[in-house]
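Every protein chain of the complex appears in place save one, which is left out.
Right, chain A next:
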Amino acid sequence: MSIVPEQSYAADTRSGGGGSSSLYDVLELVLDRGLVIDVFVRVSLVGIEILKIDARIVVASVDTYLRFAEACNRLDLESGPNKSTGLPELVGDMTESGARGKTKGALSGAAQTVADSFREAREGSSDDKDKETSRPRARRTSTRRKEESE
């Protein structure tokens, strides 16, 4: 199950406080901060990879360079009579969406990094590692088995 980021869920729990804060705005704190006690296990966070979909990632890659070059080319530096109209703008739009497609690779890379960091955080517990390698159905079964044995 993934978190759908476009929707905002008013989850601000403090009276008269944060107003517009939603779960999604501070999701990384709920998942990656807070007290960890080594004798407790943590539930698997598999499926949490999709944290942000509109990520703008600055990485040293050809795709990033081209995206920046295109963005600069599109800048209206003069905002005077030289301003292009009509067709060039249309072309601009097309290259923009093209560039967005290209950045997707870098984006899933970042999601992977987030997932990795969660994985690292989990690795203190061997119990969790077992859970991670098993499929969700198997995980439920193993949990049940554990309870029965208790």
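Basically, a contact is a pair of C-beta atoms (placed from the backbone, for glycine too) under 8 Å apart; a residue touches a chain by one contact, two chains touch by 3 or more; residues count from 1.
Everything that follows uses one rule, which is that contacts and distances are computed from a predicted model.
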item: From "Phosphate transport system permease protein", "Gas vesicle protein", "Transcriptional regulator with GAF, ATPase, and Fis domain" or "Aspartyl/glutamyl-tRNA(Asn/Gln) amidotransferase subunit B", the hidden chain's UniProt protein name; value: "Gas vesicle protein"
item: Those residues of chain A which, in the complete complex, touch the missing chain; value: 1, 3-4, 9, 11-15, 17-18, 21, 23, 25-37, 39-48, 51-52, 54-58, 60, 62, 64-73, 75, 77, 107, 110-111, 113-114, 117, 136, 139-140, 143-144, 147, 150
